[in-house]
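Every protein chain of the complex appears in place save one, which is left out.
In this document, chain identifiers A, B and C correspond to the written order of the chains, with residue numbering beginning at 1 in each.
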Amino acid sequence: MVIIMSPHATDEEIESVIDRVKSDGYQSHRSAGQSRTIIGVIGTSIELDPRNYELMDAVTEVVRVSEPFKLASRTFKPESTVVEVSGVSFGGKTIPVIAGPCAVESREQITKIAELVAEAGAKGLRGGAYKPRTSPYSFQGLGEQGLQLLREAADKFDLIAVTEVLEPGRIGLVSQYADILQLGARNMHNFTFLRELGEQRKPVLLKRGISATIEEWLQAAEYILAGGNSNIILCERGIRTFETYTRNTMDISAIPVVQKLSHLPIIADPSHGTGRRHKVLPMARASIAAGADGLMVEVHTDPENARSDGAQSLLPEQFQVLMEKTRQIAVVLDRSI
Amino acid sequence: MVIIMSPHATDEEIESVIDRVKSDGYQSHRSAGQSRTIIGVIGTSIELDPRNYELMDAVTEVVRVSEPFKLASRTFKPESTVVEVSGVSFGGKTIPVIAGPCAVESREQITKIAELVAEAGAKGLRGGAYKPRTSPYSFQGLGEQGLQLLREAADKFDLIAVTEVLEPGRIGLVSQYADILQLGARNMHNFTFLRELGEQRKPVLLKRGISATIEEWLQAAEYILAGGNSNIILCERGIRTFETYTRNTMDISAIPVVQKLSHLPIIADPSHGTGRRHKVLPMARASIAAGADGLMVEVHTDPENARSDGAQSLLPEQFQVLMEKTRQIAVVLDRSI
Amino acid sequence: MVIIMSPHATDEEIESVIDRVKSDGYQSHRSAGQSRTIIGVIGTSIELDPRNYELMDAVTEVVRVSEPFKLASRTFKPESTVVEVSGVSFGGKTIPVIAGPCAVESREQITKIAELVAEAGAKGLRGGAYKPRTSPYSFQGLGEQGLQLLREAADKFDLIAVTEVLEPGRIGLVSQYADILQLGARNMHNFTFLRELGEQRKPVLLKRGISATIEEWLQAAEYILAGGNSNIILCERGIRTFETYTRNTMDISAIPVVQKLSHLPIIADPSHGTGRRHKVLPMARASIAAGADGLMVEVHTDPENARSDGAQSLLPEQFQVLMEKTRQIAVVLDRSI
Partner (left out) sequence: MVIIMSPHATDEEIESVIDRVKSDGYQSHRSAGQSRTIIGVIGTSIELDPRNYELMDAVTEVVRVSEPFKLASRTFKPESTVVEVSGVSFGGKTIPVIAGPCAVESREQITKIAELVAEAGAKGLRGGAYKPRTSPYSFQGLGEQGLQLLREAADKFDLIAVTEVLEPGRIGLVSQYADILQLGARNMHNFTFLRELGEQRKPVLLKRGISATIEEWLQAAEYILAGGNSNIILCERGIRTFETYTRNTMDISAIPVVQKLSHLPIIADPSHGTGRRHKVLPMARASIAAGADGLMVEVHTDPENARSDGAQSLLPEQFQVLMEKTRQIAVVLDRSI
């Protein structure tokens, strides 16, 4: 942390800042320039609230030097993390695609979709059993039965199974069926939940909160890492902006930004990022071109009758095109799908 | 719901939309204008996803007519709801102020602050026992001991006690000590949690999510109302915008907007809304002037050494000025504090 | 400017930064802490782009110390500026209200409205003669004739006249009729325009751009001040956020923030800030309560037939209530309207 004093700061004011640094348990380093004094604070922890210093007399500005996360940063771990899930790697040269319906609706539905996406080259099957819905009157998912059907369909076509956990109390149950636990955007700031995901070992797909800064997102990853679980896959899915033509604005630039700041793999979800079927293909291409380590895409054989989010689900033939095009783009980046 | 067809829509395309309406279980009303046909869909429920119709051939636009919430709306219940909590009313002519530290830190701390805020005219005592923190390394609250100390201090000075519940599993425990359960901004989209708060009867202070639209906020209230609990107090606490001089941008206009759309009382939290002590007083005055039904303010006797959010806590003498000024403004609106 | 080096920075890397500082024409001050070196750069001008240093090897972060504006800052001029316009003061104890129609439509219209707002206590008359319209097909104003009618009506009721200039080429013409030149939100980033407003002496009402940060707004003021014109009145009129229930989100907290950063007076425009008539009164009350130095409000005797923005114009009787209520609130802040 660096504390920049006002040009008018008196000696007592400077001393009083230095005293506070000491009483907070840190060492300081005073440096007197021509016009103002700068106080460097050495070895501060993430815990320190810089605002406390800002409010002191004659302090002009306080600058946090280190990133507010540690284990998640590339400074701490320079080499990229590859998360291995039953033979599927996230963060390596090969780019896995996870596909499937928004919600598991029936054995027939999930089995048919699993077959189609596996044939097209997907490595993972997604499907919600517990659905977070904005309205209390909407379809909320099949629950444990949905989990069973998802597992069964994934096994039949040799796919890994990815599904959302809605509350900490169900981590154990969902873990019995899924290979990757998805933490939804609405729970990204749920610290109790993050902590519990850190205390178990299933890989976590950590979606970016709809209004989370990249910094907050990596702090959420830090919670899981701090518990000892380093199997984290980040997932960009769009942020809230003033634009209303799209449901959310996919922040494609978050992909290179995160890859510079952190060693964790990052995938993209163009279905939630756009909310409309016809924008999924261009945004999937763009995500891979920007360097994404994977894709998660909604696919449905009968989207018009899907029980949720049909409007953003691809038809099977559209998904095949997506696989083909993104595969070709991956080659340009010396990767493969 | 109103479906607006393209001027070029064929009869088959129009029929196909009408068929879908029927198969979705609703009645339609076809109205042919000079240039285009409009299809009214009667009695649609909140569940229907308008995007499914948008994707049909020759559909130009689909318009949801009714608000996506029902029990929370003034259309459903025209008269304002007054929430009574142990003799303190929210939503009536009298405007209650809730004050106290960000976190309960010790018996001495909470008792001293309770005494001061009660003397200044506050009706409620706030204080966190479980703190949601962006960093896993920050102070997380005293837990149940904090709840006990809060209750004890509130009782001593005849205040109602308000504290945050961080997870559904602790509703029971926190209810033993608190008069109002606060649901934090980060949990506003946590539907499981909302449902459980609907199934019990303690009043809920429902903070607006940092990037929640007013519509989503009222949908969150709908979850609680749908469970049978109508003791809900909404709380505006700032939204995330591009501006960085303030921690959040307090959306003061949300106060009159919510009061028009809903019958529920709405209070304001200028401490979280601004994040800095010296902006709390002007924003508290503005909130009352805009018509807020209450205030929640952070106060600390030693903010420089507070274990969290000291930078936004008022000193006791500043809180007295706040009470005095807002009291005078309330009179202008024919209300009292 | 402070340059924070990486803990791994080599001596050559540090030297190379110091060399660059020198070649940029500034002095540096090196300060070696235990874990890293910090380089203070003395006397940097606003011109220096900190990003150039950020891109150098082993540089962790670059921090601009001074505000990116000078003449507009309270550091430069601690006492508040009072802008005097033909006997009406902005920034003093008395709070002037400017009112009138969105656009001047006819002699009868502007004269009638001028009479009504003068009677209610307004000190200024607003009315557009050149209207910026999102659509090329909308009413664009009466032009010079509008200016004449505005002047005539203002003189008749002893009001100052405020109107928007849409392009630098018309500053001269508009100045012949108006007492205050309004620079609209869409032109706040128009640097050529700002420069020309700085080179003349009519007071300028500088509206905040719809997506301008407070910093950018004060930089726009800096352009005018740099030209030698210090008669600037800032005007908050709402910023663009994700919320759609209101046209813009009025950033009421900008009022205390600006008053801390700058010596310039700041007024509020609740008509454009909200876009709907029934929200104007609560937001006008809130603005005054937050400390605004003035108000600008749209009033129309027949808003349903107004040629622009009728939906946000107050009826005369609503304006009277506004004057009465804000007058009472001003008293609470030891001011008067």
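Rule of thumb we're sticking to: a residue touches a chain if its C-beta (ideal position, glycine included) is under 8 Å from a C-beta of that chain, and two chains touch if they have at least 3 such contacts.
Computed from a predicted structure; not experimentally measured.
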| item | value |
| --- | --- |
| Contact residue for the chain not shown (choose from C:10, C:52, C:145 or C:336) | C:52 |
| Identified contact with the non-displayed chain, of A:211, A:231, A:271 or A:312 | A:211 |
| Which residue of C:42, C:58, C:173 or C:210 touches the chain not shown here | C:210 |
| Contact partner of the left-out chain, one of A:103, A:205, A:250 or A:323 | A:250 |
| For chain A, the residues touching the chain missing from this view | 211, 213-215, 239, 241-246, 249-257, 260-261, 273-274, 278-279, 282-283, 285-291, 325, 328-329, 332-333 |
| Where the missing chain touches chain C, by residue | 20, 45-47, 49, 51-52, 54-55, 68-69, 132-139, 166-169, 186-187, 189-195, 210-211, 216, 219, 222-223, 226, 240, 275-277, 304, 308-312 |
| Chain B residues touching the omitted chain (full complex) | 2, 4, 27, 29, 31, 33-36, 38, 40, 42-43, 60-61, 63, 65, 240-242, 244 |
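Basically, only the chains that are shown with their structure count from here on.
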| item | value |
| --- | --- |
| Chain with minimal offset from the mean of all protein Cα atoms | B |
| Most distant chain from chain B by Cα centroid | C |
| Centre-of-Cα separation between chain C and chain A, whole angstrom | 38 |
| Centroid distance [mean C-alpha coordinates] between chain C and chain B, Å | 31 |
| For chain A, residues that touch 2 or more chains besides their own | 240 |
